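What you see is the complex with one protein chain gone and the rest in place.
Let's turn to chain A:
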Amino acid sequence: MSAVLSPGQIEVGEPAGVTGLRLAVRRFRRNRLAVVGLGVVVLFVLFCFVGPVLYPTDQTHTALHAVNLPPSAAHLLGTDAVGHDELGRLMYGGKVSLLVGLAAGALATVIGMAWGAVAGYAGGWTDSVMMRVVDAGIAIPALFVLLVVSAILSPGIWGMIAILGCVSWLVPSRLIRAETLTLKNRDYVLTLRAIGGTHARAITRHVLPNSVSTIVVATTFQIADAIMLVAYVSYLGLGIRPPATDWGGMLSAGLTAAYSGRWWLIVPPGVAVILVVCAFNAIGDGLRDAFDVRGRA
């Protein structure tokens, strides 16, 4: 190769073989908390989605002969006021919490991504109008909108996902817009436009793929937020309707029981929410380290 490069053979790029992905994994692993967070999330996913297979319980029928039992060999975490096995219910509710969280977080990011990329790329008055819409949206507390809409519509799981997605895309849209503003003036985007490439191509082929780190990091934080929000709403009795439940609903149902010493109805779902939300936040931090490409070219 040096024959080709001479006299510029002193030039060298980054050594081949160390791919960006491998480097990112290495950086992610250096953030201990993020690795723990990833482990926690994986465990909870297994617990909620594989757990019911290994530990089948009846979560649809009430079992009035076995209500409010303390933890025992038959019911590892006891039973609740209508006789559902609490451990099984933790899996059952967790499935809903995780599903709603993941889907709503993803939906919020997708909406925010499209909105932010178009606003940032178009610039000018289009950008101003679209961003004032975002400002107005942020001025209204998401929780308030969520409560009002859930009270009126009493949504199911998919309804919940849609509502959460529609109230929480605002912050990611700002992040993506900021990213787009710098990317749209990169030389490769200018080059593409100069040789006749379309705007759609510039956005889909260059701007969005290069914002992927921002997008992924934003998504993890959105998921944590969504799990928290859905827990709030269900706790206030406006979320997922029985007999389905989620961790927030379980907290709500167990609250009265807590005063009579039935801790097993309130501690497990509470701990689960806290662990999962913290874990997703830790993963977000770790991904931010992993994707911090500024150190590299």
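Note that in this section a contact is a pair of C-beta atoms (placed from the backbone, for glycine too) under 8 Å apart; a residue touches a chain by one contact, two chains touch by 3 or more; residues count from 1.
We take it that contacts and distances are computed from a predicted model.
Peer 1: Could you tell me which of "NADH-dependent phenylglyoxylate dehydrogenase subunit epsilon", "Glycosyltransferase", "Glutathione ABC transporter ATP-binding protein" or "Cytochrome c oxidase subunit 1" is the UniProt name of the chain missing from the displayed complex?
Peer 2: "Glutathione ABC transporter ATP-binding protein"
Peer 1: Hey, which of A:Val67, A:Leu192 or A:Leu236 is the one touching the hidden chain?
Peer 2: Of the listed residues, the one touching the omitted chain is A:Leu192.
Peer 1: Write down which of A:Pro56, A:Pro209 or A:Gly237 is the residue touching the left-out chain.
Peer 2: Spelled out, the listed residue whose C-beta touches the missing chain is A:Pro209.
Peer 1: Under the stated touch rule, tell me which residues of chain A contact the chain that is not displayed.
Peer 2: Interface residues of chain A facing the absent chain: 1, 4-5, 7-8, 10-16, 18-20, 23, 26-27, 186-188, 190-198, 201, 205-206, 209-210, 212, 293, 295-297.
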